[in-house]
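Omission of a single protein chain aside, the complex is shown with its protein chains in their original locations.
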Amino acid sequence: MPTEGQKKLLEELKNSLTRALPEGRITSGDYARTGCHLEVRLSDVGMRRVAAVMKDKRFHLETITAVDFPGSFELIYLYSTYYDDICRVIAHIQILKDASPHTVSAIYPGAIWLEREIYDFFGIRFLDHPDLRRILNPDNADYFPLLKTFGKTKLTEEIDDILC
Amino acid sequence: MLNIKTIDDASINERVYQLNLGPQHPSTHGVLHLLLKLDGEVVIAADPIVGYSHRGHEKMAENRIWEQFLPNTSRIDYLSGLIYNQGYCMAVEKLCGIEVPERAEYIRVITSELNRISSHLLGIMAFVMDIGAFTPFLYGWDDREHVLDLLERVTGSRLTYCYNRFGGVRNDIDQEFCDGTRRFIDRLRGRFKDYHNLITENIIFIKRTRGVGIITEETALEFGVTGPSLRGSGVNYDVRKNEPYSVYPEFDFEIPVRKEGDVMARYQVRMAEMEQSMNIIEQALDNLPEGPVRSHVPRFIDPPAGDIYFAFESARGAVGYYIVSDGTRVPYRIKVRTPSFSNLFVLTRVLPGNFIADAIATLGSIDVVVPEIDR
Amino acid sequence: MRSLSGLKEYIKEILTGSKSLVIGMGITFKRLFMPIVTVQYPRRKLTMTPNFRGHIEAIYFDDTKSHHCVACGLCVRTCPSHVIKVQGEKEKAGGRKYGQKYYIDFTKCSLCGLCVDVCPEKTLTFSHEFELAYLSRWDGVIDIMRRLEAVTK
Partner (left out) sequence: MNITQLPFIKEIYGFLGHDLTATVTGILIILVFVPLNSAFLVWVERKVAGHIQLRPGPMEVGPHGILQTLIDAVKLMSKEMITPKLADKFLFWLAPIIIIIPAIVCFVVIPFSPLMQVREMNVGILLIFSFSSITVLSILMGGWASNNKYALIGAVRAVAQNVAYEIPLLLSTMSIIIMTNSFKMSEITAAQSPVWFIVYQPVAAIIFFISTTAETNRAPFDLVEAESELVSGFHTEYTGMRFALFFLAEYTNMFIAASMGAVLFFGGWHGPFFPGLIWFVVKVYILIFVIIWVRWTFPRLRFDQLMNFAWKFMIPVALINLMITAIVLKVL
């Protein structure tokens, strides 16, 4: 039951995003199941262009996170708006394991610490980041905890064979 | 108010005085290390250093089955444990398409709103103690005991509840809980008059909070600030109203918003928000439907593959679970978007130019829970 | 003229300010004579509500004069912090197993209640024990079967 404001906003967003990201696949997500109104899928870097479009539509950067898939990392950028016709945009950006994407902290200063957390957990280094260092783990830690290869404890094998 | 000296001013550099506020400090509400660069009493730069209570909830999520992550959720933000429980259960229910009976939804809303009141009580009174008034802290503590007793009667524990399950709640609420809640709400309304006389109208409190630590709407947008800190700056954003979930659409309550964006505005927003929570509880208690409290759910659930982002409103702001499931019994990735993470780092923009006392007041007014940042 | 209104405003602020100070003191003075709300713990102990969650314990059933645990191990696998160890034997070769030892280390237990929910025989419940401080970590490991026998004897 999206309101007209939402529909209008979605249309505007879709047009400006397709103009800014010709190579991206922009589909309107099914809010009931995935919680996002608009999905942008990019195979390569383009997060600054997405951020620029979002910034002048007065969206705020809800969070940046990453998921460690076997072949590649997937960076997730979530934008949503404060104002009445709520709309959430999710940008999935597939990057290679050793790629180093560009930081968006020039557009959203809040992203400095979000990107530091992703570096801390996944080891993804962001280009031109003001001070890229670990945020949660001890500074001399040499591991990246949220990688799937880290810490495959005996526990997880145990669970796999019993329950699955 | 003060002529803010820029950090790279040459004359400043040899007078810069580095002070470690924390990690063990009476007013950082948890293990937060705020590295302040001072020129005399004026803060020039603030660099929050976090990670002291990092337990790796997200890594734990990848080593446990879906049910076993339940106790973790209420330990991410221990002050609004029930709200996080409800959020996680609703996210997984939305992913698997599990139906939740009407009565369970109402009980979840009642217990979450009670939890929000207890969290606001502690947040406000700890903030007032940072300003220097000890006595209101203990009055707030006394009220909070009543909420904890009520929730102990229903859920069995006082702080880290694990009360919600997939498909509903663990056990039903009895009539004594409903009467106890109504008595508590009348008692708290009576005490609000005392709090306003003792704190809000107090000339010293007004002088310490009016026009201090102003967060503009623009800064809030850039840093992704949400919750009472945002509503204090004039933006009417509350997930319960903007993205209604559970049975919130059936209650009419309005969102308190203030324009000034200073410490006093955030304090007043929290006080007004408690009154709104009380309205919600009363309306929920009045038309509490009958019926089961838990729909039949298999013992170990297997959600379909896919990803979901579910946002809900905790006492500190908009929380979000981003869950990636690959169809097995163990979640592939759970990212918890916590409001305190974005709210805290606004300090790097807001603190420069204030006194130390204002820095403490601003930190208290943002009501940061540090384990929520460190996850 | 502006300074005069500024002065008048300043005086008015002082007056309202001091009035609010006096009201504040009035409230605390009233509180001085209100009854005390705190409970002196060692002298007076509170009774826990029926739903209170202490560490888990077995329920006494009349038909078996003891518990119903069949040592199926479901609770062992569901527990997020791996706190439970169960051991059981069969009286007769093909018959039902019967739980002999049921160790829990409640210093690591997060009181989530998953074991109580998942138990097929519904023989687990929460005790009302809240004084869980012991001298050594190993005192935290208790056998709830012995505890049941001690209680029921």
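Order of writing sets the labels: A, B and C. Residues in every chain begin at 1.
In this text, a residue touches a chain if its C-beta (ideal position, glycine included) is under 8 Å from a C-beta of that chain, and two chains touch if they have at least 3 such contacts.
The shown structure was predicted, so the numbers you read here are calculated from the model rather than taken from an experiment.
Within the full complex, the chain left out of the display contacts the shown chains B, C.
Of the listed residues B:Ile44, B:Ala61, B:Ala91 or B:Ile131, the one in contact with the hidden chain in the full complex is B:Ile131.
Touch with the chain omitted from the figure is made, among C:Leu21, C:Val76, C:Val118 or C:Ile142, by C:Leu21. For the chain missing from the display, the contacting residue among B:Thr73, B:Thr160, B:Thr181 or B:Asn202 is B:Asn202, taking the whole complex into account. Screening C:Leu4, C:Ile36 or C:Ala93 for touch with the missing chain picks out C:Ile36.
Even with one chain removed from view, chain B keeps its contact list with that chain: residues 17, 19, 25-27, 41, 128-135, 138-139, 142, 198-199, 202, 204-205, 207-208, 355-358, 360. For chain C, the residues touching the chain absent from view are 14, 21, 24-25, 27-29, 31-38, 40.
Keep in mind that, in the parts below, only the chains that are shown with their structure count from here on.
In whole angstrom, the spacing between the mean C-alpha positions of chain A and chain C is 39. Distance from the chain B centre to the chain C centre is 23 Å, each centre being the mean of its Cα atoms.
Among all residues of chain C, none touch two or more other chains. Residues of chain A in contact with two or more other chains: 155, 159, 163.
Those residues of chain A whose C-beta lies close enough to touch chain B in the complex are 32-36, 58, 60-63, 65, 67-68, 76, 78, 80, 82-84, 86, 88, 90, 108-110, 112-114, 121, 134-138, 145-146, 148, 150-151, 153, 155-156, 159-160, 163-164. Chain C meets chain B in the complex at residues 13, 16-18, 20-21, 23-24, 27-28, 31, 37, 48-53, 78-80, 110-114, 117-118, 126. Chain B contributes residues 64, 67-72, 75, 135, 139, 142, 145, 149, 152-157, 160, 162, 165, 170-171, 194, 197-198, 201-204, 299 to its touches with chain C in the complex.
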